[in-house]
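A single protein chain has been omitted; all remaining protein chains appear in their positions.
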Amino acid sequence: MIVPFQHLLILASILFLLGLMAVLVRRNLIMILIGVEIMLNASGLVLVGASAFWQQLDGQVMVIFLMALTSAEVSISLAMVVYLNRRKKTIDVRAFDELRG
Amino acid sequence: MATLLFYILGAVAVAATAMAVTRRNPVHAVIYLVNSFFALALIFYLLGAPMVAALEVIIYAGAIMVLFLFIIMMLELSPGEDADRQGPVPLQWLPVLLLGAAILGCTLLLLQLDPAAGQQLPRWYASPRDFGYTLFHEYALAVEIVSFQLLFAAVGAFYVGRAAGTKEPLGGER
Amino acid sequence: MSIWRDIKGTIEPFWITLRNMFRPTVTIEYPEVRTQLPPRYRGRLILTRDPDGQERCVACYLCSAACPVDCISMQATEGEDGRRYAAWFRINFSRCIFCGLCTEACPTLAIQVTGDFEMANRNPLETVWEKEELLVDHCGQEPGYNFYHHAGIGVTAARGENPGEDKPVNVKDLLP
Partner (left out) sequence: MPEWLVILLLIVAKLGLIFMVLLTLAAYLVLAERKILGRIQLRPGPNRVGPFGTMQPWADLIKLLTKEDFIPAQADRWLFMLAPGLAAVTALLTFAVVPFGPPLSLFGHQVPLVVCDLNIGVLFFLGLSSLAVYGMALGGWASNSKYSLLGAIRGLSQLISYELSMGLALVPVVMLARSFSLTDIVMAQSAVPFALVNPLAFLIFLISAVAESKRIPFDLPEAENELVGGFHTEYSGMRFGLFFVAEYLNLIILGSMLTVFFLGGWMGPFLPGVVWFSIKVLFVCFFFIWVRGTLPRLRYDQLMHFGWKILLPLSLLNVILTGAFLLWRQG
């Protein structure tokens, strides 16, 4: 390890918190998705760091799965964004607060 | 050396991410985020995961963010709408230039360090061969499951896109 | 099968373009090699004189009216002998489209086209030509025509007897 594992965890948690903040605070649908991306990345950083800490490859393999998952998630969610935008002509989340099918 | 690089890149990643989540304009956010992903990719490289670093650039910066950019452009979230509310022009883009320059400098440093990987860079280094071996031997089932997940995602995206294309939205019928 | 047709249609053009690369070019390299202009080419406009050396133009404004881009302007005036002429005559060649309608409108055959087309120039004001520059010392394409000679004399000869006039057509006859 080039740095103490704690420092890496601190970096990852800062990134995660920034992503979480984006999800909670921003009202733009695109920005919320970007926040989700940031959080996923932060967890990827922890996995790679753990992989380097314990000298095992499993963490890196998990990151690959994480990336596959993210790309699937992004493709679906962006398709949903386009769909929602077509219905309401906006991507402000406050426009989607009524629960109708 | 590598330790110092790690802290620089970590600072760059945090700064770029912070800029990204506070931008009003989604395209600017995407640019800062790409910066942050670069910094993260270099950190992965420093941590001995070159494959993950390359895939981070290819998949995150090259595909996912491009997809975001595509959707932002397609929905015509126009750039001019809040041009007046932002600060003076040089201040507005100085951060991205600084962050980009920092990342570029670190990259060049890393590229020149690479021939001496044995001495300078981490002792623990996952070569692509080891990586592929682990991935396809120990996690073969997981690979299959993930590939199915990707297939379902493709079908789902296609379905949502098709429903949006038809006259009557399918969501309205159910 | 259509896929073979498609593949053939994609490959074949490559052969054609490759062959074209070794053929002689068809370009005429202009400043060194001059092309033969067609005899009725419409280039720069001139103001011609009649055989007596007088200006043909009577400043009737017909060319200026016919001009689709309004590039011809003039001021009519009358000489001491009662002969009309243009006090000034101006053609803006940066507007002119070389359509030749002015020459068709001209009753005195004064304004005529030439084969000159090399008028390019860096200063747009230099493409505005005044009367002195437009006026030439010859009759242009109609050497014998003298408007005042035809128009200025009373008609004394019988119908069909004037010079250059055809015999009247016999409308009762089937043959021309």
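The first chain written gets the first letter, and so on, giving A, B and C; residue counts start at 1 in each chain.
Here, a residue touches a chain if its C-beta (ideal position, glycine included) is under 8 Å from a C-beta of that chain, and two chains touch if they have at least 3 such contacts.
All of these numbers come straight from a predicted model, not from anything done at the bench.
Undergrad: For the chain that is not shown, enumerate the shown chains it touches in the whole assembly.
TA: B, C
Undergrad: Quick one: which of C:T10, C:N123 or C:T156 touches the chain that's been left out?
TA: Considering the complete complex, C:T10 is the one touching the chain left out.
Undergrad: Considering the complete complex, identify which of C:N20, C:T35 or C:N170 is in touch with the unshown chain.
TA: C:N20
Undergrad: Identify the residues of chain C touching the omitted chain, counting contacts across the whole complex.
TA: 10, 13-14, 16-18, 20-21, 23-27, 29
Undergrad: Even though one chain is hidden, which residues of chain B still touch it in the full complex?
TA: Answer for chain B: residues 27-28, 31, 34, 50-51, 54-55, 57-58, 61-63, 66-67, 69-70, 73-74, 76, 78-80, 83, 89-90, 92-93, 96-97, 111-112, 114-115, 127-128 touch the chain left out.
As a working rule, only the chains that are shown with their structure count from here on.
Undergrad: Indicate the whole-number Å distance between the mean C-alpha point of chain B and the mean C-alpha point of chain C.
TA: 68
Undergrad: Compute the distance, rounded to whole Å, between the mean C-alpha positions of chain A and chain B.
TA: Inter-chain centre distance comes to 11 Å.
Undergrad: From the mean C-alpha coordinate of chain A to that of chain C, what's the distance rounded to whole Å?
TA: Roughly 74 Å, centre to centre.
Undergrad: Please name which positions on chain B make contact with chain A in the complex.
TA: Counting only chain B, the residues touching chain A are 2-3, 6-7, 10, 13-14, 17-18, 20-21, 26, 29-30, 33, 36-37, 40, 43-44, 46-49, 51-52, 55-56, 59-60, 63-64, 67-68, 71-72, 74-75, 77, 122, 124, 126, 130-131, 134-135, 138-139, 142, 146-147, 149-150, 152-154, 156-157, 160-161, 163-164, 169, 171, 174.
Undergrad: For a test of understanding, state which residues of chain A touch chain B in their complex under the given definition.
TA: Contact set of chain A toward chain B: 1-3, 7-8, 11, 14-15, 18-19, 21-22, 26, 28, 30-31, 33-35, 37-38, 41, 44-45, 48-49, 51-52, 55, 57-58, 60-61, 63-65, 67-76, 78-83, 85-87, 91, 101.
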